[in-house]
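Step one of this worksheet: look at the structure below.
Only one protein chain is missing; all other protein chains are in place.
Chains here go by letter, A and B, matching the order in which they are written, and residues are numbered from 1 within each.
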Amino acid sequence: MKVKKIRGHSRKDVLLLNDMGLNVMNKVMSNKWIIAIYTLPALLLIGVLIFIPLVLTGYYGLMDWDGIGDMSFIGLENYKNAIVDGKFWSSAWHSTLLAFFSTLSLAIYLMISMILASKLKGADFLRKIYLIPMLLSSVAIAQLWIKVFNPTNGMLNYVLMKLGIENPPAWLAEPSFVLFAIFIPILWQYAGFYILIYYAALKNIPESIIEAAKIDGASPLQIAYRIKLPLIKGIVKVTIVLAIVGSLKYFDLIYVMTGGGPNGASEVMASYMYKLAFASNDFGYGSAIGFLLLIITLIVTVIIRKLTATKDEIQY
Amino acid sequence: MSKKKALSLLLSALLFVLVLAGCSGSGDDNESTEGGKNAGDKKTVKFMHLWPEGSSAQHHKIVSDIVADFEAEHKDVTVDVEVLSNEQYKDKIKVLSTSNELPDVGMTWAAGYLAPYVSGNKFASLNDILDSGLGNEFVAGTTDAYAIDGQTYGLPLELNIVSVYYNKKIFDDNGLDVPKTYDEFKEVVKTLKSNGVAPIALGNKDRWTGSMWYMYFADRIGGGELLTKAINREESFESPALVQAAEEIQNLVDMDAFVKGFNGLSDEEAKSMFMNEQAAMYLIATWDLPNYTTNEDVPQSFRDSVGYFPFPTVDGNGDVNSFVGGPGVGLFVSEDSDVKAEAKEFASFFVKQWGARAVTDVGVIPATKVDPNELDLPQMYEDVLNDLNNATNLTLYADVQMSSDTAQVHLDQIQALFGKDASPEEFVKAHEEALSKE
Partner (left out) sequence: MNRIGYYLLYVFLAIVALFQIFPIIWLFLFSLKDNREIFAGSPFALPTEFRWENYQKVWDGGIGVYFWNSVWITAVAIILTVVLASMATFAITRMQWKLSKLVLGLFMVGLMIPIHSAIIPLFSMFLKVNLIDSPWSIVITYTAYNLPITMMILLGFYYTLPREIEEAAIIDGCSVHRMFFRIILPMTGPVISTTVIINMIYNWNEFVFVNTFISSDKYKTLTVGIQNFIGQYMTDWGAIGATLIISVLPILLAFVFFSNKVVEGISSSAIKG
């Protein structure tokens, strides 16, 4: 156990406190009963409701099953098929792109949150407005953006044509544009979610630290980059993981807006899995894809956590 | 400390009891939804349909009336109804079937949709009720789409045929006549195009919409049987006529015959373009007839200006009396139902009552026989019913004929063909591969 500095105590006090405190602390804070009481309810819930389905998904992945008749065991056949399934890999690629751009967009959210969390007039009001899109269900958001992207009556093409572009693209019908077109509403939908988290984290920074920096003559940019950012590093890491995991299993808007089309140009792993299991009656194969999705997500998460891990992890 | 520990243990335990007991406690309420085992002698038939009150008010009302009438006639049976929207319905049936919990009576689609349920022994054969008289009520041949190896597993409720609907006003304004041949049709497209009118509304995000275009070309070029034979493996999908049909699709695409961005538009969006007079033609099935005849929400002036014509002949080939279409949803009875006799009784009762009211009240053309002379119907309905009587061939929608995974290949390929991501040769090759894998 490292000896920690405690402000406002003399060195002697600290030693005294540590001696006595550590003993009690260690005893109390490693009480097995208490740990069990605090973690078991949550563990039980996710164990039953998430891990059993998860194991079953892997298990169904070993079956030839249409979800209707009898199933038959076929070993790793489905997983082997997936490895050579071009459609699966193109959907995995689309999901990866989505994850990449979602992670990049975190920088924009972070910047906006920094501005909002500073003592700007009207920031509180603006913050509430910024969070509005996240309140709406995906059904509503999809309908709105389908209308924005409509090739003939849509708002976007209306503006583009006013700007003199004669034949603006049909955004959701062009295989080369559709993924980017769909990314915009996703970016917009999640703005509120991340701004909310960042804002709470930034507001959690003790005012005194920032005041001290100001007195030292630090500019707002320096404060943001040198002081605030390191202090909320933990949260930023969490949001990176959330953005990646969320993107890799993303489904809602894409399914409503394009159904994965045209011809698979916007298919992502989750929509491909859904189609296999529910539309193609290939429940075994769909489950295998679902399980692979999970494995891929897990691997990416571990890599990300290794990459972002730093030695000076803030652990008080 | 120990007191506190006990307290917190108690608290956690309470939480669990709350969750678990709460669950099983309220589980008691759902006895009413479980088929057949109710207290007393009353039996419950669980029935699922896909016509919610909000979007399909008249359908919903007829169903409720039929259920009420049935319950009045069968005092010992209650019908427990669950309504879901189309997509939710399909998903839920899927989930229910994995746990062997299908409703006693529900709705199914024909051929490819139904096949796995039959081979998985989930649907009951309905030959007994068809043989005892009900069979005569149906238009000849409509129950075939629900039959496998001589056993019929579904009782169709609708019968639709696909035609080209067009806006007479736009045609008149551009000095156009109804095209009889594909050459004339192409002239119509060219004229409209050069006059700045979008010729054809198509929402190919849904894919079955484009499939209907392809099917008609296949029918006209290769004859009414060819596509079905190719799907049944009696012919190759790579036969020249099916390649040519695909070429014609791409010719139309090259002519800009379809509205801009059709591959990203839903059928609903395309329909609204047609109905807002932003496109001159629209290929759709007769389920849309109310919009062009009786639906009061659609302006009278528009309804008056809609006409329809059969898909033209191509290079002198084809028969305009050969149609794409067929029965839509039908009723199934679950094989594992505890109340199979009552369920069959209800299904057969439903079909009879439905047939009598569907046309007049909802504007649905039922699969049971309708005498147009006895009913006061809009002219367009009479025309359609006459077409049906004169039909020489009715080709069931390709995606319904095929098994579900081949259907997905077909539908994706349709989008690729229309989007020119696949050449006609690639298009037929992909079909041939998928079909021969079965």
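The working rule: contacts are C-beta pairs under 8 Å (C-beta built on N, C-alpha and C of every residue); 3 or more make two chains touch, one makes a residue touch a chain.
Only a predicted model underlies this, so the values are computations on that prediction, with no experimental measurement involved.
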{"item": "Contact residue for the chain not shown (choose from A:Gly67, A:Pro151 or A:Pro169)", "value": "A:Gly67"}
{"item": "Residue of A:Ile46, A:Leu76, A:Met161 or A:Ile303 touching the missing chain in the full complex", "value": "A:Ile46"}
{"item": "Touching residues (missing chain, whole complex) on chain B", "value": "1, 4, 7-8, 15, 19, 22-24, 26-27, 29-30, 33, 50-56, 82-88, 91-92, 95-96, 98-99, 101, 268-269, 272-273, 275-276, 278, 287-288, 291, 297-298, 329"}
{"item": "Sites on chain A contacted by the missing partner chain, in the whole complex", "value": "4, 6, 17, 20-21, 24-26, 28-32, 34-35, 37-39, 41-43, 45-54, 56-57, 60, 67, 112, 115, 120, 124, 126-141, 143-144, 147-148, 153, 155, 158, 188, 191-193, 196-197, 199-201, 203-204, 206-208, 220, 231-232, 234-235, 237-238, 241-242, 245, 248-249, 251, 269-270, 273-274, 277-278, 283, 286-287, 290-291, 293-294, 297-298, 301, 314-316"}
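Everything that follows uses one rule, which is that only the chains that are shown with their structure count from here on.
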{"item": "Computed distance of Cα centres, chain B from chain A, in Å", "value": "38"}
{"item": "Residues of chain A touching chain B in the complex", "value": "33-34, 37, 40-41, 44, 66-70, 146, 149-152, 170-175, 178, 258-259, 261-264, 275, 277-283"}
{"item": "Sites on chain B touched by chain A in the complex", "value": "5, 8-9, 12, 15-16, 90-91, 94, 97-98, 116-117, 119-122, 198, 204-207, 259-266, 269, 273, 278, 403-405, 407-408, 412-413, 415-416, 419, 421-422"}
